[in-house]
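Below you will find the structure I want to go over with you.
Missing here is one protein chain; the remaining ones are kept as they sit in the complex.
Showing subunit A:
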C-alpha cells in the first residue's frame, strides 16, 4: 500500500553517506553489506517536486536532461556523484548534497516508477 520497493542498489549511497546518516537512533545497524533500503515512493513523490521544476515530468528535453523512467541505480549513482562533487553542476551539487541515502532511494524509486522503459 505504501508502494515501497526494494532498492538494493543503494549500498553505494550508504557508503557515501556513512557517518553522516544516523539511520534510526538506538537501532542496531545491520552489517553494511546486507543493508537494504526501502525506497519510500510517497516520500519520493513529495521530494520530486524539487526536481520537476527543471526536469520535466513529461520527459521532454529543453536544455535539462529528462530523468523520468530512469532505472533507480542510475539516479542513485548520479546523485551520489553530485554529492561527492564528482560531477560538476553546482545546482545539482547543492541539491544532492542535502539528501540522505534514504531520500535518494525514495527519489530513485519514484522516478523509476514513472515509466516502464528508460527513455534513452
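The definition used in the following text is that a residue touches a chain if its C-beta (ideal position, glycine included) is under 8 Å from a C-beta of that chain, and two chains touch if they have at least 3 such contacts; residues count from 1.
Note that contacts and distances are computed from a predicted model.
Q: Missing chain's UniProt protein name, "Putative spermidine/putrescine transport system ATP-binding protein", "Flavocytochrome C", "NADH-quinone oxidoreductase subunit B family protein" or "ABC transporter-like protein"?
A: "Flavocytochrome C"
Q: For subunit A, which residues touch the unseen chain?
A: Those residues of subunit A that touch the unshown chain are 1-2, 4, 21-25, 38, 40, 42-43, 45-47, 49-50, 52-58, 60-64, 89-91, 93-95, 97-98, 100, 102-103.
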